[in-house]
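Below is one structure, written out as structure tokens; comments come after it.
Only one protein chain is missing; all other protein chains are in place.
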Amino acid sequence: MTPGVLATPARVWPGFEGIRPIDCDMHNQPTSRLADFMTSRWRDYLQLVGRRAYPQGTPLRLAARPMAQRMDTVPPGGGMGGSDPDFSRQQLLDEYGITAAVIGTINASCGNSPVGLQVEVARATNDYNREIWFAADPRWRSSINTMPTDPSWSAAEIARCHGLSSRYVQVYMDTHTERPAGDPMYWPIYEAAVEHGLPVAFHLNGLSGNHQSSGVGEYTFYYEVRTSLTAYAQPLVSSLIFEGVFDQFPALKVILVELEWTWVVPMIWRMDAAWRTMRAELPSLFREPSDYLREHFWFTTQPALDPEHPEQFYEAYSQFERNGFGDRLMFASDYPHWDMDSPFDSMPAGLPRATKERILAGNAAALYGLEQAVQR
Amino acid sequence: MSLPLTAEHRRKVWDGSIVDVDVNIEVPGIEALFPYLEGVWIQHIREQQWPGPSTQYFYPSNMPSSVRDEWRTPDGQVAASSVGLVREHILDRLDVDYAILNCHFPVDGGPPDFSVALARAANDWLLNEWLSADSRLRASLILPGPNDPAAMAAEIDRAGPRPGFVQAFLPARSGKLYGKRLYWPVFEALERNDLVGGIHIGGGNDGLPPTSSGWPSWYVEEYVAEVQVFESQLISLLGEGTFQKFPRLRLAFLGSGFTWVPGWMWNLDRNWKGIRREVPWLKRRPFEVVRDHVRFCTAPMDGGSIAEELALTIKWLGSDDLLMYGTEYPRDHGDSLDLLIGSLIEDMRAKVMSENARDWYRLGSRGR
Partner (left out) sequence: MPENHRTHSRGDGKYVIGRAADVPPGVRLLVNIEGREVGIFNVDGTYRAILNRCPHRGGELCKGDVLGLVESEYPGQVTLDDSKKFIVCPWHGWEFDMETGESWYDPAYNTDPARYPPARTFDVAIEHENAPERAPREFARPANAFYIDPHAHRLAGPYTAVTLPIEVEDDYLVVSLRRPRG
């Protein structure tokens, strides 16, 4: 299959004929070639000391399947799922007829390390994605990895990457930062993102210096860690809104990746109710909290909603839409993780055609400024 | 804005029985407990000139949200600090059949013997000065700190059997998640004494920040984010098999709200299907376990303003039994009784307003 040719998907998906998805969350796994993009000082350091990264405190809490990957994503030549651009292209882009996929390289930082190593790994990852993945297929896009502990370096890195390629389509931030996301210390990152017209995407990275998995300390089981994505999003959103980040940066767009979406409507209800009796604390906030949530946030389909009864999907999505979020949900596969979704399994086939198109491609195309290919 | 909770309004909107499962009271000052404290602690308190633990962190007294207008006293009494006030504002005015007192008295964390002494004194005070003063009152036990589960269990065994105690106050910010096995003595004691474990707003969290991304800056920011504390407690209790180890255990979530529950539980059910082998004691879907073992106070409602929307979310709870009405007196989170009643189908109203609580807390039976 020649890269660059708009591939016909491997099979026809009833109810989704002609829809060509955009994937907002794919996780590649850099190989040892990442070292080629590092200086010898830190390459040697890694040889000597290693990454020494999370999860130091919980060595027995094993992810479902190694690296939380789908076992059949291991490339024919071996290695981790997502490590071979060609095999990933085949299994993901060609299989589903995806026209663009946004790579988010997680574990691309190592919070409990010298700052020099942290920024080196983030920078090398950005270069690796460009040199190896962009070259492999025109459909790959990438996030710009930042280092929240060094916001001014991060701002410079955003500028550098944006200058090198327009295929960096977003800035990557971590859900588990040391201060809540809206804290003014991170504002240089948002400023740089806005200056270069890029949205900021939050994803569970797990490797910042903060290893507290919940608001009440460490979880015991992988089941808890994996299922608590909503809980990682809520303080992050509350902080961004109430710290006035969107008053400071009215053009800022935030994507919550792999953080689900059914919590959004109850959260606007809670924020607005609290605001009525607590607004004296923040006289400078211009608008109702829910207005900020509606104006500035995007969400992904991952992890896919599987309610108790099938009709509840329609009910929950309708409620989401009615409350102002109809253009905000975007398909994400989470390839190659074990709980990834095919685009055509991430939602019921019974949704209206226009809704399916929006979620699978239209909303992402509008946000990222990509072309939406729909064959009829 | 919600209408003031007056007697007329109450009768107009709901004419049936009411049980209020969350009446937050406060110890008016540490001297109130002196009759119940040993000399060594009174001396310690006097030497340090300690007025007693403060609830200002969670409920700054000048914030409108801390006390509803109609529950502020013109003469500056601490809100919710006397039986008289609770009678006036809740029991008599709203014609409530039972009210459950949750005394927010933060004695968790710090020197364990001091914590134990204060908890005991507070429970004796509750018994003598509240529970015996009005037969409509019930109360939650105050427990010493989560850093000493054995002491928590001992207090449940000591004071739990006293008439009027129906629950133990378990602060939501417990520093370690309640599902952890080190808390088994506490749940064992609750089961043994047939008391509910009430996970309530509060707690010192053993010094940890209350989110997975550090300390929030603003009060409203922190308040809004607080749901994730309860979410984490719930998944911990379920994932660690607390309800399989203690099959008769009953819990209540107080001050957590409930509109986040369906979405949260759908996630738990979905992931359980693929990760069951890690938590094999969960032989049923977690949502079904919740329906058997957990109840949620209706306050704060966090339900928006459109009855049909809230009704949809309530429908997703999949059970008539899960909600128990509470005023969360004296707090003001904008809860509207109209909205609540309007979003419940008729058959569910009596259950939510009183029957679920009567059942859960065994009110009116076996001397409770």
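The letters A and B name the chains in turn, as written, and every chain counts its residues from 1.
The rule is short, and it goes like this: a residue touches a chain if its C-beta (ideal position, glycine included) is under 8 Å from a C-beta of that chain, and two chains touch if they have at least 3 such contacts.
Just so it is clear, the model here is predicted, and its values are computed rather than measured.
Taking the complete complex into account, A:Trp338 is the one of A:Trp153, A:Tyr190, A:Trp275 or A:Trp338 that touches the chain left out. Checked against the full complex, the one of B:Arg270, B:Arg331 or B:Arg358 touching the unshown chain is B:Arg270. Across the entire complex, the residue among B:Lys12, B:Arg46, B:Arg181 or B:Arg248 in touch with the chain not shown is B:Arg181.
Listed residues A:Gly18, A:Pro184 or A:Pro348: the one in touch with the omitted chain is A:Pro348.
Against the chain not shown here, chain A presents residues 14-15, 64-65, 70-72, 306-310, 338-342, 345, 348-349. On the side of chain B, touch with the chain left out of the figure occurs at residues 181, 240-242, 244-245, 270, 273-277, 280-281, 283-285.
What we mean here is this: only the chains that are shown with their structure count from here on.
With each centre defined as the average position of its C-alpha atoms, the distance from chain A to chain B rounds to 36 Å. For chain B in complex with chain A, the residues that touch the partner chain are 1, 63-65, 172-177, 179-180, 205-206, 208-225, 227-229, 231-233, 235-236, 239-240, 257, 259-260, 262-264, 266-272, 274-275, 278-279, 287, 300-304, 309, 312-313, 316, 318, 332-335. By the touch criterion stated above, chain A contacts chain B in their complex at residues 62, 64, 175-183, 210, 212-224, 226-232, 234-236, 238-239, 241-243, 260, 262-263, 265-282, 289, 303, 305-308, 312, 315-316, 319, 322-323, 338-339.
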